[in-house]
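One structure below.
Shown here: the complex without one of its protein chains, the others still in place.
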Amino acid sequence: MKINIIKAYMLKEFKELFRSRLIVMVYLMPSMILLLFGYGIKLDVSHARILILDYDQSKYSLQLASKFEHTKYFNAKSLHVSEQEALRMIKQAKEDAILIIPASFEKNLLQGKKSEVGVFVDTSFPTRGATIEAYIQGTIISAVQEIAKSLGIVQTGLIQIDNRNLFNQAMRDENAIVPGLIGLVLLIAPAILAALLIVKEKERGTIFNFYASPLSRGEFLFAKLFPAFLLHSVNIFILLLLTLYVFDVPFRGSFFLYWFASELYILISISIGMLISIITSRQIVAVVLTLIITIIPGFLYSGMLMPISSMDGASKIEAHIFPVMYYNHIIYDTFLIGQGLASQKILLYLGILCLYIFILFAIGVKLLKKEMK
Amino acid sequence: MKIFFVVFSKEIISFMRSFMLVLVVLYSFTVDVYIAGSGIQIKPRNVVVGYVDNSGGGISQKILSHLHQPEFLPPKAFLSQKALSAAIFNKEVLVGIIFDSNFEKFYREGKNTTLNVLLDATAASQSLTTLTYLQNIILDFEKLTIPITIKSHKLFNQNADNHSFIGLTEMLSVITMLAIILTAIVFVKEKEEGTWDIMLLMPVDPKIIILAKSLSQVFIVVAGVILTLGFVTFGTFNTPMNGSFWIFILLTFLYAFSTAGIGLFVAAVSKNVMQVAQLSIIIIMPLIFLSGAWTPIYAMHPFFQKLSLISPLRYYIEGSESLFYRGTSFVDMLPYLAGVSILGVIVYWIGFKKIGKLF
Partner (left out) sequence: MTTLEIRDVSVIYKKLAAVSHISLHVSKGEIIGFIGADGAGKSSLIHAIAGVIQFEGEILYSGHSYHSPQEAEAIKPIMGLMPQGIGLVLYDTLSVMEHLEFFADLRGLTKDEKFYAYRKKLLHMSGLSDFTDRLAGNLSGGMMQKLSLICTLLHRPKLLILDEPTTGVDPLSRLELWEILDNIRKEEGTIIIVSTAYMQEAAKMDRIFLFDEGNIIAQGTSRALLNSIASYTYIATQDTTKNAITFDKRTYSLENLNAEHTQPTLEGLFFINALKNNKTLAPVTIEQRQTEKNIPEIVMQAKGISKYFGSFVANDHINMTLKRGEILGLLGANGAGKTTFIKMLLGLYKIDDGELKLLGKSIKSAQDRMTLKGKIGYVSQHFALYNDMTVKENLIYFANMHKIPLQTAMQRINTYAKELGFDKHMNDLPKELPLGVNQRFSIAAALLHEPVVLFLDEPTSGVDTLARAQFWQILHKLKEKWGISILITTHYMSEAEYCDKVVLLKRGKKIADDTVENLYKNNPNAKTFEDIFLAYFKAES
């Protein structure tokens, strides 16, 4: 290895990164994605706007309506309007749901007759709509059970569900999503940087300096990619700090496992960027291609929105092809689970990450030509 | 006016000739929207349930038989609680149910009994919904007499079709991205290729040049939207169109116009296409974040709620959703149209002034 030449290339690379202000992107983009998506993706529903049309205005109907107040799940509002008007408010996206309590609610209840409670939910966004619907139903049932109890209707044969929420007691969205975002960010950002570093030289013509120099292909790749590796290694810590202190995600596993796995993972995404830069010749094409190749699997196969275990045949295979899944498994373990190296699966996945690096680099060195096309 | 069409058609020709760009635009408006719409499913599907049954079967198996596809895969039996938790720790199982040995006995005797459920709460959404499902199933077994019936109605998008919703959201993001980037590129390309000076020397009012160049890109974006609507939104996802198609096109045009204004601003401060790409990303991401595309505005931090008032995308997304699913009438659409128009004119005017300084 020609250490001095590699050092010269790296020094030049750093100077260019700083002077072209690309460095801003290197540090701004990952944190920005983490913050925006971390705050932005809310799968849990809170503060759903529910309009209660209480046509009964009795003690029990008010008791039912009051169950929707003082909870983080609902912003309840009682109005005296017609059903039509209430529906129009949904159309104007001013309400998410309507609860209609019929006029004979209390009377029927006392007489032991069934009364019909109407619920209308805006399911334009189906997931949110379905969740809101389930919450409303749950709230009504528990309220009515309470009322029934106070009326002396005794229930027997109850099955109580004792659920333990492992890894994420409070069911916080942040805990579930932010670690997965690290896997997304560390896939995209290093890949783009690595792709740019080589394509830039091709587009500009400075690649001739490499063609005409005694530097070997491996050495050139090393010199070009090592700065990207170093710069993004800092991001590993920035992202960790943001996750821990901004999003309050617990950290239950080994710091060194997090660190080591992340460095391996950065090497993989850098190699992906390198392969893209070898086959493209324009910067803008390289960036677009990298985004297309990394974002979709970064989201879909991350286990963040959809657990890998729930995937179907084809997508399950695809998920196993991309490195995201393996890394995220380790990352979720370090944050939420904490099995660490005691788990065979984590050892296996670390091995798979190493294999990725080896294969991608081998392909890169093979494909890179030290000559003009 | 003639000059306007000359510049306009020149930009359209240039666009058609750059193969890569056409490809990227086509990809974004078709494949990208399709992948997003068909790929991302947040509601529970194929949830893997594991169980340990010490109760001897009977009720327990009846309960499990209610967990069926497509929401659940056939439950897997585990011999011990230890094996079950190991599987959950290795993320092979999402929900674990443990039937105690006296579960069946107590149930038959009419005593209160407990069902232990372990949830992998890293998949919070799926776990939570699974829990709700279980509660509903168990409700049936409780021989419970509730004195009410709940009549629930899903309004708009009744079959709860996630495809069309996420597809639509993705299309709106694509419009934002392309309207900014394409507009910026038509100007920056002249800077990069050195034709900028030539453009300045034409005996033509610069205002017409700026207007024609940016509107040509707005036109491309609107054409792309029609393409997506035809092939993906209506063609593949069968998204309903409950409102007026033409109001939507008008809304899209106004929105694309306002984002083109952002594009003008980006073009004014960028030297090359690379910088356009970087700057656009920095602008687009918060824009989408503040739009309510992912998280409803009212669930945001109050500060962000206020900030979202100045994001034209907010009005566009709310307006589009209303048109597609809620079938909102023209009169009720006016606030959205006004929001997009007013912000559009302001943003475009700022961008126009900014780039005008370079002429």
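Order of writing sets the labels: A and B. Residues in every chain begin at 1.
The working rule: a residue touches a chain if its C-beta (ideal position, glycine included) is under 8 Å from a C-beta of that chain, and two chains touch if they have at least 3 such contacts.
This structure is a prediction, so every number in the text was calculated from the model and none was measured.
For the chain that does not appear, the touching partners among the shown chains are A, B.
Shown as candidates are A:46, A:92 or A:213; the residue that touches the absent chain is A:213.
The chain not shown here is touched by just one of B:6, B:137 or B:227, and that residue is B:6. Even with one chain removed from view, subunit A keeps its contact list with that chain: residues 2, 4-5, 7-9, 11-12, 15-16, 19-20, 204-206, 208-209, 211-216, 369-372.
Residue positions on subunit B in contact with the hidden chain: 2-3, 6-7, 10, 13-14, 17-18, 193-195, 197-198, 200-204, in rising order.
Assume only the chains that are shown with their structure count from here on.
Here the spacing of subunit A and subunit B, counted between their Cα centres, is 14 Å.
Subunit A makes touch with subunit B in their complex at residues 22, 25, 28-29, 32-33, 36, 39-47, 49, 75, 87-88, 90-93, 96, 108-109, 112-131, 133-134, 136-138, 140-141, 144-145, 147-148, 153, 155-169, 171-173, 175-176, 196, 282-285, 287-288, 292, 296, 299-300, 303, 305-312, 315, 329, 332, 336-337, 339, 343, 345. For subunit B in complex with subunit A, the touching residues are 20, 24, 27, 32, 35, 39-48, 73, 88-94, 107, 110-129, 131-132, 134-136, 138-139, 141-158, 160-162, 165, 273-274, 277-278, 281-282, 285-286, 289, 294-296, 298-299, 301, 304, 318, 321-322, 324-328, 332.
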